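Of the protein chains in this complex, all but one are displayed in their positions.
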Amino acid sequence: MDLFFQNIVGGLQSASMYGLAALGLVLIYKTTGVINFAQGELGMFHAFIAAWLYASGIHFVIAIFLTLIIAGLVGFLIEWGVMQHAVKIDHLGKMIMTMGFVMIAQGLAPMFFGNNPLYFPKMIQGDPITIGGVSILPNTILIIVITLSIMGGLFYVLQRSKWGLAIRVTAENIQTAKLMGVPTRMVSMAVWTVGTILGALAAIMVAPLTTVSVTMMADIHLKSFISAVLGGFATFYGPVIGAFIIGILNNIIGFYISSKWATAILYIFILGVLIFKPTGIFGKKFIKKV
Amino acid sequence: MSIRNMKQAQYMLFGVIAILFPIVTSAKGSTITLLASIGILSIATLGFNVLLGYSGQISLGHGAFMGIGAYVSAYFVSQLELPFFLALALAAIIPFFVGFILGLIALRLEGHYLAIATLGLAVVIEEIFAEFSGFTGGWSGTKTTYPTIFGYTFDKLAVYILIITILVILMIVTYNFMKSSTGRALVAMKKSEHAAQAMGVSLFKYKLLAFSISTMYAGIAGSLYIHFFRFAEPKLWGIGLSLDLLAAAVIGGLGTIGGAVVGVGFLKILPTFLQTVPILGDIDGLSFVLTGISIVIFVMFYPKGLINLPVDIYKKFFSKKPTEAEEVDL
Partner (left out) sequence: MNAVLKVENLSISFGGLKAVDDLSFEIGENMIYGLIGPNGAGKTTVFNCITKFYTPNTGHVMFRRSANDVVDLLDYNVHQIIGLGLARTFQNVELIKDLSIIDNLLIGAHSQYKTSVLQQAFLSPSARKEEKEYREKAMDILRQLGLEDKADAIAGSQPYGVLKNVELARTLMSSPKLIIIDEPAAGLNETETEALAKMIKHIRDFYHCSILMVEHDMGLVMSTCERICAINFGKKLAEGTPQEIKNNKDVQEAYLGKDDDDAEN
């Protein structure tokens, strides 16, 4: 039974990373209609920056903060420098553009940082502590706490602040938002900035577990999408709840069935979801105006 | 001569030139390999273009379908010792059905769901290929031989000629059905789903058709790949290959047939060209970056693609007629 709870905790850690990435994804999607397929690769690129800063002798906490600032800047620049000029392009074209970003990120990483994986330390070193018969690494607790805090903070901002209102209104209907005088351009810039930071954070969290390499985010990237599909793209909280389900399932399946096949099994699972409840747990069907 | 006959002649002329080129120039083995790669990828991109350029759907999993075609073909030729053309046919049919089933699941919703479902396929397919080692040779890969047709065993150049021949046939066939009611339905579906439905086009049926056709072409390309290179391993068929197809389709010209070849040509020749340039050649990942940037630039500024560049240049500098809205050159 203890082993089971151990996996739940491990699953919460996985869920944290999927959740951050999935939240970043749906933030950008609901407000701008763009699915940012480059989320994972951008995170990977930022993890490389963090690892490189650390290897250059900078304290890793400062490296993390610097990287998050850079990530925010990158997200901002992508929106301000590129996406903003692509307003006339339809959603399909914008999706394709983000796939272009994937290639750019995949190319820039070895270009700047070489072909070898880099090392990045855990945020808290230390031996596992035992709580209620379950053995947990302090780092794991930190990851879960940080993630829950950030998500809690973001949802608080979304629900309670003026900025959050602006984002929610834009997400609901961008035309109406514009007519109401909501600064939708700034909302776009804000969500791209925040979304990219969330992706970078997810990458930094997984970096100690897998080392920083070009392929480090592939698995998380896919699972963040699976989480969003499960939770549905209609709400902000849907993908996050989806992430927790997928995260826990991931670790349970990984332990009790096979860690090699966990991803494949989750993939089949999501295909099943697409058959029976395609818009996700919290999805809503929209009637398009003719 | 009708337009259709002109187009057929154009594609056949291209084929003849492509075949004669390495013969006439006594090209080295590595050049033939490069040309063959272009031919193989063009076949896959042609199908990908039917999906993306005409029906407006994105797939990130076409590399996986190429892989399925490759392994199917190699297995039937090397393990079961079936005739090559039968193996090729199976390499077309099996991916068609796998695509059909995946499409049934993923195509009922908006486009990004297909992208996600195919992304998943691209990520898990490597492990799946490695696992079915009886069929695929596992991580160490699988080997096969040059095709033997009617008792005559092909050599490298002959396989190349086969590739180009199949490419040209597919170009003509694609042109034919794109210029008929099926093609019009696909275009209508991309441009205006409401109009298409009002005209009797079942969106689901045609999305499914476009997707299955594209996975079929990918399967054919996969079969030709493994019979030219005579070796394949699971690592080849992941998301990198799928992104290459996307880049080639977008850069070459979405919604065109010649664009597939032009786009792949750009994609394949770029790294070769960069290697000859002194400093740039040493930078890893540069061709990735340039390709990615090209995708963004072409989508934003020149969606018609490279294949329309000569026509537009001619019009701008040489033609006296005022420019009207132009039909995209097929």
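Chains here go by letter, A and B, matching the order in which they are written, and residues are numbered from 1 within each.
Everything below uses one rule, namely that contacts are C-beta pairs under 8 Å (C-beta built on N, C-alpha and C of every residue); 3 or more make two chains touch, one makes a residue touch a chain.
None of these values were measured; they are calculated from a predicted model.
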(request) Return the single residue from B:33, B:78 or B:176 that touches the missing chain. (result) B:176
(message) So one chain is hidden, and I want to know which residue out of B:18, B:40, B:167 or B:209 touches that hidden chain in the complete assembly.
(response) B:209
(request) Touching the absent chain in the whole complex: find that residue among B:79, B:140 or B:192. (result) B:192
(message) Even though one chain is hidden, which residues of chain B still touch it in the full complex?
(response) 173-174, 176-177, 180-182, 184-185, 187-188, 191-192, 194-203, 209, 213, 324-328
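What we mean here is this: only the chains that are shown with their structure count from here on.
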(message) Centroid from C-alpha atoms only, then distance chain A to chain B, rounded to Å. What do you get?
(response) 32
(request) State the interface residues of chain B toward chain A in the complex, per the touch definition above. (result) 56, 58, 60, 102, 105-106, 108-109, 111-113, 115-117, 119-121, 123-124, 127-128, 194, 239, 243, 246-247, 250, 283-296, 299-300, 303
(message) Using the touch definition from the top, list the residues of chain A that touch chain B in their complex.
(response) 35, 37, 82, 85-86, 89, 91-93, 95-97, 99-111, 114-115, 218-219, 222, 225-226, 229, 260-261, 263-264, 267, 270-271, 274-275, 278-279, 290
